[in-house]
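Worksheet: the structure to be examined is printed underneath.
Below is a slice of the complex: some chains, not all, each in place.
When the chains are written out, they are named A and B in that same order, and each has its own residue count from 1.
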Amino acid sequence: MRLGDIAQRLHGRLEGDPDIDIVRVAGIEQAQPGDLTFVANPKYLAHLQATRASAVIVGTPVTVPAGAPAIIRCEHPYMAFAQAVSLFVQQAPPPVGIDRLAAVGSDVTVGEQVSIGPFVTIGAGASVGARTIVYPNVVIAPGATVGDDCVIHSQASIRERVQVGHRVVLQDGVVIGSDGFGFVKQPDGAHFKIPQHADVVIEDDVEIGANTTIDRPAVGETRIGAGSKIDNLVQIGHGVSIGRRVLLAAQVGIAGSTVIEDDVVLAGQVGVAGHIRVGKGVVATGQTGLTGSIAPGEFVSGCPEMPNRDWLKASAVFRQLPELKKRVADLEQRLRELEDRRE
Amino acid sequence: MRLGDIAQRLHGRLEGDPDIDIVRVAGIEQAQPGDLTFVANPKYLAHLQATRASAVIVGTPVTVPAGAPAIIRCEHPYMAFAQAVSLFVQQAPPPVGIDRLAAVGSDVTVGEQVSIGPFVTIGAGASVGARTIVYPNVVIAPGATVGDDCVIHSQASIRERVQVGHRVVLQDGVVIGSDGFGFVKQPDGAHFKIPQHADVVIEDDVEIGANTTIDRPAVGETRIGAGSKIDNLVQIGHGVSIGRRVLLAAQVGIAGSTVIEDDVVLAGQVGVAGHIRVGKGVVATGQTGLTGSIAPGEFVSGCPEMPNRDWLKASAVFRQLPELKKRVADLEQRLRELEDRRE
């Protein structure tokens, strides 16, 4: 693709030869001649002199070092990079239609131009919206609804009566609507199962990562808000409510009935207790254990959680604890000597 | 359903109009007119005045505030709630029989009234007990046995010769009998695979959550005891023995050859080292890292684990470590001054 054409499609300002032929988008350290790369963070500008890339996307105000390759200046260079990646994707969509090896139940509604692969099971009364792609070996259970323009990857399981909105992406092996973990302990110690048959709602523009599981509750609903993005191997307990534009990194676990408000960001392996409220815009670093409700806007770490600044400082002292203990013992010894002399 | 009929079926005492029409069971804060709700924990009794529910299940000794809706008094209100939920479940079971799109191997035994969905694979010599439901796209490998009245949800994989008892529920994507993680490091650093072909036994009345994995060992067996309940995304290593009525919350991981005794409760994301014994009735809070054997009845937290009380107290001081360090430095300074003056 001509560099000049790329610059135009990214609404960027080109500094260099518009006729350079770009064949790929690459990271700045891996880039080869023919590649377009990017620098979104000014601290990586030094790489510009060493890169083998043929062209680089940078921010508008940035000063480029001498010897840099051709430059496309964009207001939002990271966004421009994402768009550049899109330009080079050559992905043939799967064929439109219902594969003859799919098992489609009675009273199933499918929109126009759906693509349904082999060994897909769609239960009675389910519906699949227009232009949605259902990859091979997916199960959509009776009464479930999937909206328009969704992509459901292989081995996903959408359980009975689950409601999935429009433009939702489910990666491979996702489970939505499995039974919540709800049991009543009986006098003899046995666990009586509370039937888990209530609703799960996945709103529009949600993406859910591979092998993530989202449980259904006994009463009420489990809900994932519009535009939220969930990574792989995440557990969403029954009756959890996730707000809009939330980001949950891989292996996060959220226990039952907890509310995660809009714009929360939980890093990898964060655990969240049940029946709490995590306020709008809260950010938690990796492996944080949230044990109680958190006010909006907090930035937290540790288990139990605390402000990230406090955790960083306390962790620095933690490493020195053996020395601190020695200093206390030394103080005790010296103080005892002083006291003894006084007597 | 008439409220009077519900009270009778829950063996509860009704205080209110038996002709109220109940359409749903709901949580006390979400409940609407027409809903039945419950209060199991007395501290939520205050909600009774504000609830829009038409009726509430409460405990027998409880004093209900004025203005509360109709009341059903039950000895075990949480258990009664679970039963009430059951009354409103309208789940049509899948059709009895073997779907014509299932692949059933030679010498497979199936009990009466089984339901086996499309794209289910059942290997040679396997057996499926009476009234068991096998949802679409499940794989039951050669020689595996599944008992009576089980429910095996979609995308589950039951590997060769795994033994599953009666009334077992496997949620979607469960893997039972995958190869344990057993390798011998060779002199050149390469890892030689120890074949993992021994047994896995899932006893009666076990439930296993979505995408949970249970490994088979090289020798001996992996066993899940009767009545134990395992949540989603849990890892059970090879040769692990889980007792009866154990509860493992989501994302718990148990390394190889460990023994978990009866009635243990591990909260979410707990990690358990290999080759240890966790005593009967031990409870561990979320994210606990169990590194050594634990005596029966202990309540533990932290990594490495310690009594929960000690952990709570130590964690409270952890936050104050920077201040504690300053106090020690201040003591040192003042003591030095005292010592200097003495000389």
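The working rule: a contact is a pair of C-beta atoms (placed from the backbone, for glycine too) under 8 Å apart; a residue touches a chain by one contact, two chains touch by 3 or more.
What you see is a predicted model; the values in this text were computed from it and never measured.
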Overall number of sequence copies in the complex as this file defines it, 2 displayed: 3
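Just so it is clear, only the chains that are shown with their structure count from here on.
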Chain A and chain B, separation of their C-alpha mean positions in angstrom: 25
Chain A - residues contacting chain B, complex: 103, 119, 121, 137, 139, 141-142, 155, 157, 159-160, 173, 175, 178-179, 181-184, 186, 189-195, 197, 211, 213, 215, 218-220, 233, 235, 237, 239, 251, 253, 255, 269, 271, 273, 287, 289, 291, 302-304, 306, 310, 313-314, 316-318, 320-321, 324, 327-328, 331, 334-335, 338, 341
Of all residues in chain B, those that touch chain A in their complex: 24-27, 30, 76, 78-79, 81-82, 85-86, 89, 91-92, 99, 101, 117-119, 135-137, 153-155, 169, 171-173, 205, 207, 209-211, 227, 229, 231-233, 245, 247, 249-251, 263, 268-269, 286-287, 315, 318-322, 324-325, 328, 331-332, 335, 338-339, 342
